[in-house]
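All protein chains of the complex are present and in place, except for one that has been dropped.
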Amino acid sequence: MRMPVETRYADYDSKGHANNAVYLTYFEMARHRVWVDRMDGDADFPFIVAEATVRYVSEAMIGQALEIEIVTSEVRTKAWVWSYVIRATEGDRVVAEGRTVQVMYDYDSRCTIPIPDAVRAKLGAV
Amino acid sequence: MRMPVETRYADYDSKGHANNAVYLTYFEMARHRVWVDRMDGDADFPFIVAEATVRYVSEAMIGQALEIEIVTSEVRTKAWVWSYVIRATEGDRVVAEGRTVQVMYDYDSRCTIPIPDAVRAKLGAV
Amino acid sequence: MRMPVETRYADYDSKGHANNAVYLTYFEMARHRVWVDRMDGDADFPFIVAEATVRYVSEAMIGQALEIEIVTSEVRTKAWVWSYVIRATEGDRVVAEGRTVQVMYDYDSRCTIPIPDAVRAKLGAV
Partner (left out) sequence: MRMPVETRYADYDSKGHANNAVYLTYFEMARHRVWVDRMDGDADFPFIVAEATVRYVSEAMIGQALEIEIVTSEVRTKAWVWSYVIRATEGDRVVAEGRTVQVMYDYDSRCTIPIPDAVRAKLGAV
């Protein structure tokens, strides 16, 4: 799934480029869109992020439109991996790429749980 | 009560100065310090912010140490006003000033409530 | 001008509602859209924010779509006022309203300057 990134003026730091931490927020925005729009999920995620990696490839300067692509790259029993590529719209230049590992979580019992079948089926389509 | 502001690199925008929205976060940090340290309150505030104003007086550039002063400037039945002045430590130059109105709130019943006496007594000492 | 607010999961605090400081970011996003899209302006704003006020009217809970309206409510020699209303899309309920005062600024000379005529003409149309 590929979508525009709604950047904010405050995302850019004193160098004029998107702050390194904000990329994890861009990843989160993509997760949110996938989870809520594609998978009919609740806005208050029922999973935890166990690991996140970002590789910064080129600069995202203020005023440059960005797009993000999110793909399910691995599905395990309780966890799955989403991979991301952020590109500058102009020239389709890769700005950053990364991955996050999610673990299904029951916030009531505070336990990790197996991925429900309904979620598993939809993960494959992302 | 006067305290240093722990600024962050990400607070500064592409102009090299603290982003306008982050001042409300600095106010919140001062509230938190007062509420938790001085008033023995819980970190998860039992009040809502009803109104906030910031007047930006001079620039807070990256690398300049800041201090914030918070004072209780008015106490009503259910609400009170905190006033803030942010200064650059060097030269004691005023960077910004503002105020927030807080209303005591019961998050279980989702109702505003009168300020408890114990809180009221401590508000006067801020 | 009225537009959707692209909220982010990280905007919501431990109470499940949008953090008070993030409203100034929502205002900034509206300014940005107006400035870049409607007024052909540069993404790196040539003005400073001199004052900002937010009045929090009702809660913006996670999962609720928001819209923001921005209107030019006053134009002076060097400064102008933008007023904002943020509404929950469902029911058109007012969530917050506020205003910011902008002053035209030359970042090279570090001086406030009169609003250029081209800007002034477009401000009236916002």
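Should a chain be cited, it is by its letter among A, B and C, assigned in written order, with residues numbered from 1 in that chain.
The criterion applied here is as follows: a contact is a pair of C-beta atoms (placed from the backbone, for glycine too) under 8 Å apart; a residue touches a chain by one contact, two chains touch by 3 or more.
Keep in mind the model is a prediction, meaning the values are calculated, not measured.
Participant: Kindly name the visible chains that come into contact with the excluded chain.
Facilitator: A, B, C
Participant: Looking at C:21, C:34, C:49 or C:104, which residue reaches the missing chain?
Facilitator: C:21
Participant: Out of B:23, B:45, B:84 or B:105, which touches the unshown chain?
Facilitator: Touching the chain that is not displayed is residue B:45.
Participant: Provide the residue numbers of chain C that touch the chain removed from this figure.
Facilitator: Contact residues on chain C toward the absent chain are 9-10, 12-16, 19, 21-22, 62.
Participant: What chain A residues would touch the chain not displayed?
Facilitator: Looking at chain A, the ones touching the missing chain are residues 14-15, 19-25, 28, 44, 48-56, 100, 107.
Participant: Touching the absent chain: which residues on chain B qualify?
Facilitator: Contacting residues on chain B, toward the hidden partner: 6, 8-10, 16, 25, 28-29, 32, 36, 42-45, 62-63.
FYI, only the chains that are shown with their structure count from here on.
Participant: Taking each chain's centre as the mean of its C-alpha atoms, which one lies nearest the mean of all protein C-alpha atoms here?
Facilitator: Ranked by how close its C-alpha centre lies to the overall one, first comes C.
Participant: Take the average of all CA coordinates in chain A, do the same for chain B, and state the distance between these two points in whole angstrom.
Facilitator: Those two chain centres are 33 Å apart.
Participant: At least two other chains touched by the same residue of chain A: list those residues.
Facilitator: 9-10, 16, 62
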